[in-house]
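Only one protein chain is missing; all other protein chains are in place.
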Amino acid sequence: MSLIEIKDLKVHYPIRSGFWNRVTDSVRAVDGVSFNIEAGETYGLVGESGSGKSTTGKSVVGLEKVTSGAIMYKGRDITKAENRRKLDYNHDVQMIFQDSLSSLNPRKRIEDIIAEPLRNFEHLSKDDEKLRVLQLLDIVGLDADALYKYPHQFSGGQRQRIGVARAVATNPKLIIADEPVSALDLSVQAQVLNFMKKIQREFGISYLFISHDLGVVRHMCNNIAIMNRGRLVEIGTRDDIYNHPLHIYTKRLLAAIPETNVNSREAHRASRLAVEEVYREQQSKYYDEQGEAYPLVQVTPTHAVALPENVAQQLARQEGEVQA
Amino acid sequence: MWKTILRRFLIMIPEVIILSILVFLLAKAMPGDPFTGSINPKADPAQIHHLMKINGLYDPWYQQYWNWVVHLFHGNLGNSYQYQEPVTRLIGGRAANTLWLALFTMILTYVFALPMGVYAGRHEGKLPDTIIRVYTYVTYCIPFFVILVIGIWIFGYVLGWFPTTGSISSDANGWIQTLGSRFYHILLPGLLGALFGTVNIVQYLRSEVIDAKHSDYVRTARSKGVPSKDIYRHHIFRNSLLPIAAFAGYSITGLLNGSIFTETVFSYPGMGLLFVNSISYRDYTVITALVLIYGILNLIGTLLSDIILSIVDPRIRIQ
Partner (left out) sequence: METASNFLNIKDVSTAFKIDGHYYDAISHINLQVQHDEILAIVGESGCGKSTLATTIMGLHDPAETKISGEVDFEGTNLLKLDEQGYNQFRGAKIGMIFQDPLSALNPLKRIEEQISEVMDYHTDLSTEDKHKRVIELLDQVGIVNPQRTARQFPHELSGGMRQRVIIAIAIACKPDLIIADEPTTALDVTIQAQILDVLRDIQKENHAGIILITHDLGVVAETADRVAVMYAGQIVEQGSVEQVFNTPEHPYTRSLLRSMPQRDNENDDLYVIQGNVPSLQKMPATGDRFAPRIPWVPAEAHEANPTMHEVAPGHEVRCTCYKTFQFPDEQGSVKA
């Protein structure tokens, strides 16, 4: 059984307009998203700004009011606050944010920041608590003298590691990481990603890794979902997505990642422009009449794509031929 | 945009109703009654009881409130117990005085505050900026009525430049003299009010100008090769005046509230002075009427600010 199952999740925000400010329409930020996260894996959720990926992440932590759908954890639907309470859900699921400076209380010392979830969920004695905080600091590679400092006294990478330490304080089963490294420099990013992997190996944590950076996602995630305008357009393993993408949107995203291989840059550019052209001209093939993504269809046991059944099969065959 | 203004206006209606109920109940909750001790210290309690009864003061509050509202719509705010004349006439005569003073103070405030704020922001850290900042800090620290008392003492009594009481001198004849005399009477209270009123605007404007100076769009303008004086004129001033413009509505209400001090110190026959007198005489009808008027003016000030902001700021203009 999966650690967490997201079933047909919808988050719609009402648009009010007209004289009486009545609800006339809604923004469908998340519009029918389903996927499962297995224990101990890193699940990648990729999309551009406005795709609804962060809203999905917040729904999984219980920070978003869900319009419909279910998020099943230990057999219960945690979109209901009552179930979250019963399961001690917020003890098991934590979040890491993109902006580590604004997500850490500037007036609290690191000791208090990291101990906060412990104080909420585990009632430890003062000494045990301190011991635990020191262990956590050690795990993320910070010295004990960090205890009495304030967030602004750390660099961006260190702060992000403090965010990680706080998130793992309660031994959670799942961490939602929303763009955890996109504000960081390359060398610092490497540090944080390594820590996240190390913690996963040691504690068996699962991650929902939300990012727009396909390079980072490839490095971190076994299974990946591509999100576009509130819907999933493609789900698959790392190999499925990076080596056999089927949906034009996935191809377009992949083609847009800048490559560090200087020698093939003209070829890479040409293939990107080719994909762009297909994306522009074949909208009707990949999206329905309303311009929205089709429901997902399974093409292999691991790989699903949002296309009409026949188109999906045909594309999958072509892709298979290329492979052979 | 008209829709927004109209909607905003409609929202005011329930606000006014709630306000009027609150005002009414507060007046009722005040200790004492308008008759004991004010008519005649030896008045017969039975007679006071009778007076209370014919004035409806023993009715349940909602009935009193309803009577009051019905009268309100007939332009009848009741009779002042103290002056024994209709509240409408009582206030009407003084409202004009207060409005003149408030308007004059407001104009003076902006005439002083805008150049000072802009100058201080533009020449941040230089000597004039330091002087302006010391001025604002000092003024900010002194309570308003102390400023008034010091002002009236120096300019009114010691130097004798300005009248210290009333709104017009008794020997003014003809409209030119009348106008002149009125102006002469509001000059000192207006100046002192403006002196105090500039403080917030100067400080706010100064920091807005400094923020704008370091903003990215000013850097963009500089990299376009726009000369410094044009950058100030086209980018910095307009953008930093925007919140000040929106502030104007609120500042009207601030001035009206300030008028209570000014008019008391200057014995200036306006609504503020009337208010203070009515409180000491427990003249409920006048108090309720005045608090209601002040409350509604506050709401209008807020509305005005919202409207101004929606006109000058395109980010709010488009809904």
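Order of writing sets the labels: A and B. Residues in every chain begin at 1.
Basically, a contact is a pair of C-beta atoms (placed from the backbone, for glycine too) under 8 Å apart; a residue touches a chain by one contact, two chains touch by 3 or more.
Predicted, not measured: the structure shown is a model, and the values here were computed from it.
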item	value
Visible chains that the absent chain touches, using the contact criterion stated earlier	A, B
Residue among B:Asn239, B:Thr264, B:Asn277 or B:Thr302 touching the omitted chain	B:Asn239
Touching the absent chain when the full complex is considered, from A:Glu48, A:Asp77 or A:Asp99	A:Glu48
Touching residues (missing chain, whole complex) on subunit B	215-217, 219-228, 234-235, 238-239, 242, 313-315, 318
Contacts of subunit A with the absent chain, listed as residue ranges	48-49, 155, 185-187, 189-191, 193-194, 197-198, 212-216, 218-220, 238, 252-253, 255-263, 265, 268-269, 272
